[in-house]
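Notes to accompany the following structure.
Heads up, one of the protein chains got dropped from this complex, but the rest are sitting where they should.
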Amino acid sequence: MPANSGRVLLAYSGGLDTSCILAWLIEQGYEVYAFMADVGQEEDFDAAEKKALKDLKREFVTELIYPAVQANCIYENVYLLGTSLARPVIARGMIAVAEREGCDYVSHGCTGKGNDQVRFELAFYGLKPDIKVVAPWRIPEFYNRFPGRQALLQYAEQKGIPVVQTAAKPWSTDENLFHISYEAGILEDPNTTPPADMWKLTTAPENAPTEPERISIEFKGGLPIKVSVPEQGKEYTDGVEIFLALNALGRKHGIGRIDIVENRFIGVKSRGCYESPGATILRIAHVDLEGLTLDRNVRALRDQFVTIEFSRILYNGHFFTPEREFITSSIPTSQRTVNGLVRLKLYKGNVVVEGRESSEGLYDEQQSSMDELGGFEPTDTSGFIQIESIRIKKWAQANIRKGQAGVAPQDVYGSRV
Amino acid sequence: MPANSGRVLLAYSGGLDTSCILAWLIEQGYEVYAFMADVGQEEDFDAAEKKALKDLKREFVTELIYPAVQANCIYENVYLLGTSLARPVIARGMIAVAEREGCDYVSHGCTGKGNDQVRFELAFYGLKPDIKVVAPWRIPEFYNRFPGRQALLQYAEQKGIPVVQTAAKPWSTDENLFHISYEAGILEDPNTTPPADMWKLTTAPENAPTEPERISIEFKGGLPIKVSVPEQGKEYTDGVEIFLALNALGRKHGIGRIDIVENRFIGVKSRGCYESPGATILRIAHVDLEGLTLDRNVRALRDQFVTIEFSRILYNGHFFTPEREFITSSIPTSQRTVNGLVRLKLYKGNVVVEGRESSEGLYDEQQSSMDELGGFEPTDTSGFIQIESIRIKKWAQANIRKGQAGVAPQDVYGSRV
Amino acid sequence: MPANSGRVLLAYSGGLDTSCILAWLIEQGYEVYAFMADVGQEEDFDAAEKKALKDLKREFVTELIYPAVQANCIYENVYLLGTSLARPVIARGMIAVAEREGCDYVSHGCTGKGNDQVRFELAFYGLKPDIKVVAPWRIPEFYNRFPGRQALLQYAEQKGIPVVQTAAKPWSTDENLFHISYEAGILEDPNTTPPADMWKLTTAPENAPTEPERISIEFKGGLPIKVSVPEQGKEYTDGVEIFLALNALGRKHGIGRIDIVENRFIGVKSRGCYESPGATILRIAHVDLEGLTLDRNVRALRDQFVTIEFSRILYNGHFFTPEREFITSSIPTSQRTVNGLVRLKLYKGNVVVEGRESSEGLYDEQQSSMDELGGFEPTDTSGFIQIESIRIKKWAQANIRKGQAGVAPQDVYGSRV
Partner (left out) sequence: MPANSGRVLLAYSGGLDTSCILAWLIEQGYEVYAFMADVGQEEDFDAAEKKALKDLKREFVTELIYPAVQANCIYENVYLLGTSLARPVIARGMIAVAEREGCDYVSHGCTGKGNDQVRFELAFYGLKPDIKVVAPWRIPEFYNRFPGRQALLQYAEQKGIPVVQTAAKPWSTDENLFHISYEAGILEDPNTTPPADMWKLTTAPENAPTEPERISIEFKGGLPIKVSVPEQGKEYTDGVEIFLALNALGRKHGIGRIDIVENRFIGVKSRGCYESPGATILRIAHVDLEGLTLDRNVRALRDQFVTIEFSRILYNGHFFTPEREFITSSIPTSQRTVNGLVRLKLYKGNVVVEGRESSEGLYDEQQSSMDELGGFEPTDTSGFIQIESIRIKKWAQANIRKGQAGVAPQDVYGSRV
């Protein structure tokens, strides 16, 4: 019989892996507490648990998802960061429970090649630097003992663990309120088209309604405060309900599927498919409204620095770090003027902006107009162009003097390889 | 009778504005040469002209469009820069003709509030710093004399200028091989949905075929070298033909419409609608292939610097400048490994990546696999995480010492305004 | 006699230019109010004025200089932005007086080629967008009438303006608490060494004391809160006094002279010489303390974005803009841990850091030590290196396969031109 190894809090999903890890940790002499987070995945929690976990969903939406919406976060131009966004909330929940229950250890079932192990553990350390982590899939005694699914199933049977006998899907998933991810298995060949029945959170565009649906989203300070869905005769104003309503609309109209090869933090390329229905709608609306309401230079600086750096921070699991604190400290100021309403058409995978309005006044119809002068002296532009051209002319004159007029010899226009 | 003011080369479109400008310049004593560029707009050039202008289309595609594709250029997250990309080619053509014909002046019909005047003139000065520019819409004698369309029509009649009596569209357009833009008129209210009959280059998604179509695009060094269209039983390998084939496919399937409020270089917000069918398909394929074939850090640096800066340079008309030369000089190296093939499904406005392949070898199925160890020591990740956490733990310890554990008081998670 | 043109507030320095402008504005029918700012220049204000202007000096130090110190602002690697920093404070003071006195116009004596006209006017517009600006040096009636100093002197005599008959220095200066600038005149040849008697705020290093002097500066939140000067037996704790004490020390030890060719906002290159004695000492101390107390990633992001962008914003006169508001909103968070003390040696132009200390705890002597393990597992680094090398090995393998091992043919190591 093993000695008492200490008290451990395990991030428990109820699946085969974490069920076996739970049993194995007990075998190793740990006193095990299981932690189950409700971050909105479609699962069958019983009523009591639902109540207990309610808050986690709200903080996921308001503290993680919405800042990411405000900053237009996106990783490698495509991925909306659904898994990354849930990790800090789960980790914080775990550390709170670990402290309450006096656990010296936390544990998880993440593999040794993925991003999530890094995200979880860096979050643990950023919140409680003296916490100890047990990561069985990186412990040779564990991973050598369980080289495949069969070994886990056998162990489960032996330990009397009731395993829901679903036929194993040929891929792995991670689901929460924001999205679902699919990876591994048959998806590891990046040239394999995902089978139609893989997608779980959205209708295929081909099967989506043949009639477009119009909705509108109102923002205040870059945050959605009202979603109007005339077809339902409904308006949503609560933060979580807004997100759930957009998810349902996205699902119905086949919005938010992506399929990419991405670069994991550990340097391995990996193929992933994702569905983020509501987040996709929200992003398009928010980006559009910024066109109307955000100053050009603020937008440019925010895009180049905050959007890119915050996205990288989230992807790499650096949420509880000083650089995240630094980067997000400028978000509220950037969103001060992002107030207004965007009208959208949803149709078979498309989110079409049909109009937007705001009382911010940075857009000025008269000034913008090509048909009238609008308090604008055309001759000013002449001065502007002359000043703008000063250094360009100097450079051009030097080129001409050197016989490199127009384009210098080494200037390959970027296209040749 | 006016004195001889000199010889001027006018960028002439054949429309009402530039026809009147032509007459007015003659009135001012200029000897006027007209310059008409074929950058692929759908117009009725006669045969002789077509031949003369052939080269301009090719250089537009190979020298401007393709570097922009390689760098994933995009302005303010949405606009693919179609008008901006054509300007340098037209300006270079004009300067060549101006030099050949001994013109001391160049002229254009751009308004005084837009981007195009800046793009044209900075390009002129970057190529020939001593060229003189006549911009009638910024000359009070001109713009005060022609305060609206009626005045121009009257002048045209008086000068015997044959005006094609199309009913004036309630918006302006600019068209080339890459795209068409719509702005001004009724579009100046950003909340007005563009009428269905405005869109010219693409079918509405609602009217696009109900059957998806599959194609593939092969890239070498980040440039498209072959487009296969099985439904047509055709393959395209010539640079210009590839682009035209993708345009036709995008048109058919309702791909590449956008509607935005953007920030002009002169600081005015402006509403624009654009159709870029082929470019949209190409961008999605290129971005996807980079996932498979481009190193993570090269991609990140390229996205943050080259993509953003080159896009801004293009938008602001800074093509013939030292900074453009500098920024594009790194594109070929960035694209060295972007070789491979992307398979796409086109369907009612959607461009869906269904798979991709490459022999570059940066993606390693075995190494990426969640199901096998694949030449990867899971324990290495433990070391990686420990090292990554060193500075985070120090910060967390300091927070705890100061009573700011977890999240410091002033840390508002970015979302409040 | 001219009609009443309105009430104008003139930024008045008491020198020849603004004295003539004052008279000329009256001639043009304006009712003129003169505004004189005490931003710490070494001038002979009388007692009453000194009292009235006291606050401007304090806000200059605390609201402009110190944020710039916190962000390590520097333009083009060398210039500490002394003139740029004073402009927003002066402009704000002027707008306040203009509003109080009901002036519809503000005026200044800046030339039409410099930065300061832009800085003043953009600040005016950012504070009061409907203010009207009279810039005589850009009004042909004025600049054609006064083509040189002689014309101004004649006009002054004619108008009975008492001109202090200093022999005209062959350069122009702008001075405030932070620095003095020298430009124009003989300095316009960038190869002319400034004469020894030009420098006004600092002793030449050659003439500075032959004995080094030790001081220490204590920072809290990146702001200097105490300067100890043992040689004087004094400690300074007031914000303005700290800056003045450092200025005196820098002056004595020949610290803070620079001589550069810089790029003005309007695109013209310009030669400028500057003395910033106190600011130079403060910058070196602050940068050093950040080494000890600021997290690596926060520092890197702050350097690349905030330092560079805020410096450009200041130089270009964009202080009262949304992008300045955005950029500076992240400074306080970045400086949360910048607490501690730096010990300096001042000697003949050198500022030598001799030591630093902090109780922040991000530096850990034991962990850093090369002589002991210090709670550090050397084997962790092996894992770190293995993970870091994953994508590099993939790239190297591809190079080898392609026969481009080591370094690809097109890779010119950056040095050839």
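All chains are identified by letter, namely A, B and C, in their written order; residue positions are counted from 1 within each chain.
Assume a residue touches a chain if its C-beta (ideal position, glycine included) is under 8 Å from a C-beta of that chain, and two chains touch if they have at least 3 such contacts.
Bear in mind that the values here come from a model prediction, so they are computed numbers and not experimental data.
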item: Among C:L10, C:L80, C:C103 or C:V118, residue touching the chain not depicted; value: C:V118
item: Subunit A residues touching the omitted chain (full complex); value: 295-297, 332-333, 336-337, 360-362, 364, 367, 377, 379-384, 386-388, 390-391, 394-395, 397-398, 401, 408, 410-411
item: Interface residues of subunit B (partner: the chain not displayed); value: 263, 266-269, 295, 297-298, 301-302, 304-305, 309, 318, 321-323, 325-327, 329-330, 332-334, 337, 387-392
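Heads up, the rule we're going with is that only the chains that are shown with their structure count from here on.
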item: Chains linked by the largest number of contacting C-beta pairs; value: A-B
item: Whole-Å gap between the CA centroids of subunit A and subunit B; value: 28
item: Distance from subunit C to subunit B - Cα centre to Cα centre, in angstrom; value: 38
item: Set of subunit A residues in contact with two or more other chains; value: 263, 266-269, 304, 318, 321-322, 325, 329, 332, 388-389, 392
